[in-house]
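Note that one protein chain is taken out, while the other chains of the complex remain in position.
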Amino acid sequence: MQQSTKMNRAITHLFLIIFTGMTLLPVALVLRKAVSPGKAFELTINPIPSKVTSEHFREVIGKTSSDGKWLFGRQLLNSTLIALGTTLLGVFLAATAAYAFSRFRFPGRNGGMMAFLVVQMFPATLLMIPMYVILSKLGLLNSILGLIFVYSTTAIPFCVWMLKGYFDTIPKELEEAALIDGASRIRIFYTIVLPLARPALAVTALFSFMTAWNEYILAATFLNREESYTLPVLLNSYVGEHGSANWGAFAAGAVLVSIPIVALFYALQKHLVSGLTAGGVKG
Amino acid sequence: MANVTLEKVVKRYGDNEVVKSIDLEIPDQELVVLVGPSGCGKSTTLRMIAGLEDITGGEIRIDGKRVNETAPKDRDIAMVFQSYALYPHMTVRENLEFGLRMRRAPAKEISERVEEAASMLSIEELLSRRPKQLSGGQRQRVAMGRAIVRRPKVFLFDEPLSNLDAKLRAQMRLELARLHARLRTTMVYVTHDQVEAMTLADRIVVMNEGVIQQVGSPLELYQHPTNRFVAGFLGTPAMNFVSGQLSSTAGEVSFTAEGLQIALEDHGSKLESPEAKEVVLGVRPPDIKLSPDDPSPTPGMVRAKVEVREPMGAEIFLHLDSTCGALVARVDSDCDYRAGDAVMLSIPNRAVHLFDAASHQNLLF
Partner (left out) sequence: MKRKHITGALLTALFAGSAVAISAAAVYLSALNSGEKAIIESPARAYAAALALRVAKDASPPTAQTALAAVTQNAKALEHISVVVEPRSTKYRFLRKRRFLAANDAKRVGAVLNKQSPLDKRLYDAASSVRSAGKPLLELRSPQDSNLTVLAAAPVMREGKHYATAIVITAPKAPPVPAPAWPLFACGLALFAFALLAALFAPRLRHVLVLLGVIGMSGFSWWWTSGVSAAYTANLTHTLAGLQRTLGTSGSLDALSASPSPWALIIGIPLALVISLLALFGVGRRMAASMAEHRLAYTLLIPAGLGMALLVLLPFVYGLALGFFNHQHGEYNFVGLKNFVEILSGGDRPLSHPLNFYFTLGVTVLWTAVNVFLHVTIGLALALVLKDPLLRFKGIYRALLILPWAMPNYITALIWKGMFHYQYGAVNHVLEIVGLEKVSWFSSFSTAFIANVTTNTWLGFPFMMVVALGALQSIPGDVYEAAAVDGAPRHKVFFHITLPLLRPALYPAIVLGSIWTFNMFNIIYLVSAGAPNGSSDILITEAYRWAFQRGDRYGLAAAYALIIFVVLFFYSKIANRLSRVSEDG
């Protein structure tokens, strides 16, 4: 009995180690490529680099535009501003709407929630043409603000559903107690509901941030000037259609782009389970 | 300090009338308990007083002022919830302070009042903890403290003790009674537990299906229930009911059921229509008299079999099976009837309650 449990344990660990190894391999190869010399991918699965160089990082970070502006800095700033703006705006928009859907029974509630759910099914990639037209009418092409608007609104439906699910689990009595204690509705929202919904807010913020930080197609369409690009657009230019692929620079860029988002993801991941299961996924 | 008046108050959800035109006067300084089975509209009534539910019809006045359109925060009331509704992300102190802060009370006054309430409820040492770190009884105290610091005109309690275990509930009940004696503030208390109602209330309001059945002091209600519902709702074990006929032969009014006949000479004058009619007789368990089995019983006695014996310590509940149905008797603890024993039971004339079988009204009231 004892023996077989030990065997089982060992098998479980072996399975997990192999599976985890397989999961990490692509990432490891990118890390390897990022520090190995040469532009091409190498035929290997050995994640340990044979020779270490920082040339790719220097190439990516040091990239300048034709008139000598420091591109990477500009693009990093763009990405950061867009991601932060999207997070703030997205969480604000989603939280207010989700609270209304969760707590109030008003005409149009079901219709509205249905609409929020249904628009998710329309392929976002194809909303691009009309979005382009609208943004150009508003004069928001090539601007950080335009992308912030686009990202935060396209992220709304999912965030609203997730937050609404979480708000539903916050007992109504708390708000009633506060109401009797003399707090206004808005006040209750800020002092009672939002602090209690922190896990879900964290997840919402994380998803908004990831959407904005990672998105490529819309950014590539709405931004036409190199200095207004976001990092994903920059990255794609190393392995894009025209010209030969520079996998070394791509890998270095990928590492640079991934580090903040992976760090953020791990910082907030303990909320993932509670935020997700109480919220959107239960819908 | 205020009285609360409900006038023809109605609450409707769509077509569903939950509260059906209630009239109620809650005098200043009294502790009034709204009691009834779940879904009888008692909580809805309380929530209407609090302002948490809109009033469909009628009027509620606090201290003589109409409050139908007044926001809860402006009604000067405090409420204790069944789930306590303590703010989980605040410490006990912050919980207590919250209401006063919202009202922009001066910092000094806030801390004074919090200290005072904390010492009144002996929760001083809990002030820096969070609700999660408290036991059920402690949370209950904090919830009450949160109401007390506000010094409202009216306290509202929505089944505040129902989440506690039996022992703690008895203890908190006592404390509540003390609190009321000390604060002498108008309190409206909702519960489904008739023991709480009986022990706490200055006055009890019994509700059923959105309608007030009877209002009165605990004893009044116990002794003179206006209808079968009130009679059956108050008292443990519940009142026994036996269906039968009322008949009068030669001016003698009597109750007849299968194997049971009780002459009602004492109550004759109260029974307006002495013709034969269907009635329900009610008798409280302690009023049933038992005697050893007798092969030739005197009239008015019924033979019964003890089915279950439930010793409660100071007393014993005997569940009896007789020709006129299942009955419960409460006897002293020295009674030695066992399960399976045959006994003779009798119902004293003066302990009898009589209800109309159709209208359920008390015929002797």
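Each chain carries a letter (A and B) given by its place in the written order, and its residues are counted from 1.
Methods note: a contact is a pair of C-beta atoms (placed from the backbone, for glycine too) under 8 Å apart; a residue touches a chain by one contact, two chains touch by 3 or more.
Bear in mind that the values here come from a model prediction, so they are computed numbers and not experimental data.
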item: Shown chains touched by the chain that is not drawn here; value: A
item: Listed residues A:Val35, A:Ile82, A:Met131 or A:Ala249, member touching the removed chain; value: A:Met131
item: Where the unshown chain meets chain A, residue by residue; value: 9, 12-13, 15-16, 19-20, 23-27, 29-30, 40-45, 92-94, 96-97, 99-101, 103-104, 106-107, 109, 112, 115-127, 129-131, 133-134, 136, 139, 141-142, 149-150, 152-154, 156-157, 160, 185, 210, 213-214, 216-217, 224-225, 232, 235-236, 239, 247, 250, 254, 257-258, 261-262, 265-266, 269, 272-274, 276-277, 280-283
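The rule we apply is simple: only the chains that are shown with their structure count from here on.
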item: Rounded Å distance between chain A and chain B, as computed from the means of their C-alpha atoms; value: 56
item: Contact set on chain B toward chain A in their complex; value: 50-52, 71-73, 77-79, 81-83, 85, 87-89, 98-99, 102-103, 146, 150
item: Residue numbers on chain A that touch chain B, as the complex places them; value: 171, 173-174, 176-184, 187, 192, 195-196
